[in-house]
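Written out below as structure tokens is the structure these notes cover.
Of the protein chains in this complex, all but one are displayed in their positions.
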Amino acid sequence: MGNSKIFSVGDACRSIVDGATILVGGFGQPGTPNSLLRQLLAQGTKQLTLVKNDASEPGLGISPLIEAGRVDRLIASHVGLNPLAVAQMNEGRLKIDIFPQGILAEKIRAGGAGLGGILTDIGLHLGSSLVAQLVEVDGISYKIEPALRGNVALIHAERADEMGNLVFAKTAYNFNPVMAMAADLVIVETAEIVPPGAIDPDHVHLPGAFVDRLVLIEEFGPEYGVLKHHALQT
Amino acid sequence: MGNSKIFSVGDACRSIVDGATILVGGFGQPGTPNSLLRQLLAQGTKQLTLVKNDASEPGLGISPLIEAGRVDRLIASHVGLNPLAVAQMNEGRLKIDIFPQGILAEKIRAGGAGLGGILTDIGLHLGSSLVAQLVEVDGISYKIEPALRGNVALIHAERADEMGNLVFAKTAYNFNPVMAMAADLVIVETAEIVPPGAIDPDHVHLPGAFVDRLVLIEEFGPEYGVLKHHALQT
Amino acid sequence: MPYKHRIARRAAQEIEAGQIINLGIGIPNLIMDYLPPGQQVFVHAENGIWGMGPRAKAGQEDPDLIDAGAAYTTVVPGAAFFDSLMSFAIIRSGRIDVAFLGALEIAQNGDLANWIIPGKMTPGIGGGMELAQKARKVVVLTTHVAKSGQPKIVKNCSLPLTAPACVALIITDLAVIEVTAEGLWLRELAEGVTVAEVVAKTGAPLQVPSDALPRF
Partner (left out) sequence: MPYKHRIARRAAQEIEAGQIINLGIGIPNLIMDYLPPGQQVFVHAENGIWGMGPRAKAGQEDPDLIDAGAAYTTVVPGAAFFDSLMSFAIIRSGRIDVAFLGALEIAQNGDLANWIIPGKMTPGIGGGMELAQKARKVVVLTTHVAKSGQPKIVKNCSLPLTAPACVALIITDLAVIEVTAEGLWLRELAEGVTVAEVVAKTGAPLQVPSDALPRF
């Protein structure tokens, strides 16, 4: 290997600066880069803008960063499972911007695909309340949703090869590829790093072209396991 | 199975009417639905608008339809390997619209993702010569590229399950998924149809939600094989 | 039978073989228990599943496999996983045949409000706005009145809309009501409920056929 992409969690995250905009994978807990987020908490990075589908749940995912007052702004589609985030919003300590889930994904994809934005009719009935620009194409009105990019993306993958090719597991797939596409520095935590060729090129979910740093997860805490309150009770 | 998606090639294609806009997978020969295109030629469908990355090569892919005068309009990114298509264009018998390759893919994806279009800065220096509308977002100019959809998509997949989940092989992947996303009727030819569960859900390239009809390829003609003129000569 | 299950059981009858459906959180999710066996239905979940199965049994949960409400779930043979982009491309391109959603308010023209009570409840939009606006058919499953006793079915919604004129059918603990171009029509009654009770608890004009109404 000329330039190895494999980093310790500390070395991988050290260059993340205060005030950064960070795109975070995950929908609920699956696919959430818990180890990278824990490192961010430990190293004290603050004044963050986080972009994630949801606000996680108290004590999980991005919530410890929110709880510690490290997050100035959250761009998400749903925050209903985190009353701590909602409380901070109501107190004016956390700014939350809400977008329809698929439109949030598309704004980020536009950033990751080198586009300026997308045209959508979703939420058009709300008028300009979401600060959108309107445009007419072939007589139909659309909102312009500008592209969204981040300084850093924090990603969780099931498996990576040394080239940075990623495979996601089941519903831990979710926002991870699109977040990785749209950031200047892409850091991936993964359960397994395999040699080049160990992943069938037809099974790669996200090509290594988008991946800068790989971190092997050292400690699988309970946040990676089954959360009892979301399981059926016997 | 309640509603089987498996059709004979004739039954699958019979409902394609004269004047239809047809999205065709393939980049060069890999991924080109040769059997479905052959059926279209046999059944005499005409006045077609075809959308494909390229114009194929004489005698291959969509070229027999062009050669037989069945195509009124071709929307593509590159036609340089088909002098017959270029000749028809120069004679005024075939209208060809050319877009940058990735922008063509994005226009179709917008159609397939329920968006009105995309904003791009590609080719902005050409001004309005590609009949584009301009818009400014955060002080930067972009072209609006409206979404593009088809009545029918003709797709080639390596393997399908009975649910319509598709797997593509190597560079036969190309435009196939995006074409399937953006058509009202999606017809897929494939080398193999396997029972539900035989494809790992993590290995599916395009979910069966987008697939209406599956056709098992009956005859693998030479157009599916190695084309000597593109191989190294010994 | 608890009313939530009665609603879910009735809702399952709206599904035809081969259709793709999406189930919102709450009552809609209970439909999983009433899907007709042997009839192929494809359940889509916003977080990236086509072919979702019933909830995971205790002790058999997979930490990587949840539904859009964060509950551990399963898949049927022939399922596919995909990312959020693909998931919402399926929704916005109109490939969902029926979406079953909850409601705060439904107007007589089919307007749906279910995502925000300004200054009070701000859970966010999630996937609801795209489902309400783009599914081929939207069926609302809800209690007939709010906890306050106020009708949820009203002449005009007072809350910000999720999507305008999107609801085709309303199934409540009291009745099945169809939204038509000529207004609301009472179609079925829950066991033990009278037409007068439904009319009284509905905040918009309700048209009642002269024939006897089916029970559910």
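Before moving on, here are some points about what is shown:
Each chain gets a letter, A, B and C, in the order it is written, and its residues are counted from 1.
The rule is simple: a contact is a pair of C-beta atoms (placed from the backbone, for glycine too) under 8 Å apart; a residue touches a chain by one contact, two chains touch by 3 or more.
This one's a predicted model, so the numbers in the text were calculated from it and none came from an experiment.
Of the chains displayed, those contacted by the omitted chain across the entire assembly are A, B.
Across B:L23, B:L65 or B:I122, the single residue that touches the chain missing here is B:I122.
Within the whole complex, the absent chain has one touching residue among B:K5, B:R38, B:R109 or B:K143, and that is B:R109.
Of B:A42, B:A68 or B:I98, it is B:I98 that touches the chain left out of the display. Residues of chain B that touch the chain left out of view are 27-31, 53-54, 76-81, 86, 89, 96, 98-103, 105-106, 109, 121-123, 125-126, 129, 158, 168-178, 205, 224-227, 230-234. Listed here are the chain A residues that touch the chain not shown: 1-3, 109, 111-115, 161-163, 165, 181-182, 195-197, 199, 201-202, 204, 207-210.
Here is the rule we go by: only the chains that are shown with their structure count from here on.
Chain centres here are C-alpha means, and the one lying farthest from chain C is B. Of all chain pairs, the one joined by the greatest number of contacting C-beta pairs is A-C. Distance between chain centres (mean CA atoms), chain B to chain C: 36 Å. With each centre defined as the average position of its C-alpha atoms, the distance from chain A to chain C rounds to 29 Å. For chain B, the set of residues touching two or more other chains reads 113-115, 201-202. The multi-chain contact residues of chain C, meaning those touching 2 or more other chains, are 81-82, 85, 88-89, 91-92, 130, 134.
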